[in-house]
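First the structure, in the form of structure tokens, and then the observations on it.
Removed from the display is one protein chain of the complex; every other protein chain stays in position.
Showing subunit A:
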């Protein structure tokens, strides 16, 4: 009998795409609502977006069981922070916490590809993008997930964020208005749904600005 290889994996990929765009005084975070496994659809109505703090929202694609566990973990840590500091966590603080939490499981990672979006302490939009083990960067926009290879080049074309390595340091946030950014996100997902089989069904858009948090939905292709 030939040597048997392990054929059970603790991970699965539930597909889907996430996008976040930072503006001067707003932040747009969006993700599709399709959850798949292999070539099958598990549900057309699953939210990948989670509100972590008053002005901080995370969208994650990948293995949704790990995503759920990660969200619960961060929510519990946020409660502890509130008890100790008597205030909500800021987006940059949550960004660091997420990075540390991911790296903590460096040798059995959360299979979760995250984008964190929100407003910083000055009310400016900020987006942080992560890999599965916590490497992160503050950017003006980002996408993760199965459709990110289709979405990211298009965002680069439209938003052209300057390299953070250049001096003098340039603002990463986009000069687009909030409504324009939301339209861009809708266009981007409509295009991604055309070619990525794991992206589709419905688009959930969350917009954070000084007035609070707003949620919007848009139908996508169901095939």
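Everything that follows uses one rule, which is that a contact is a pair of C-beta atoms (placed from the backbone, for glycine too) under 8 Å apart; a residue touches a chain by one contact, two chains touch by 3 or more; residues count from 1.
FYI, contacts and distances are computed from a predicted model.
Not every chain of the complex appears here, and the one that does not is recorded in UniProt as "Proteasome subunit alpha type", selected from "3-dehydrosphinganine reductase", "Proteasome subunit alpha type", "BRISC and BRCA1-A complex member 2" or "Transporter".
Where subunit A meets the chain that is not shown, the touching residues are 72, 76, 79-80, 83.
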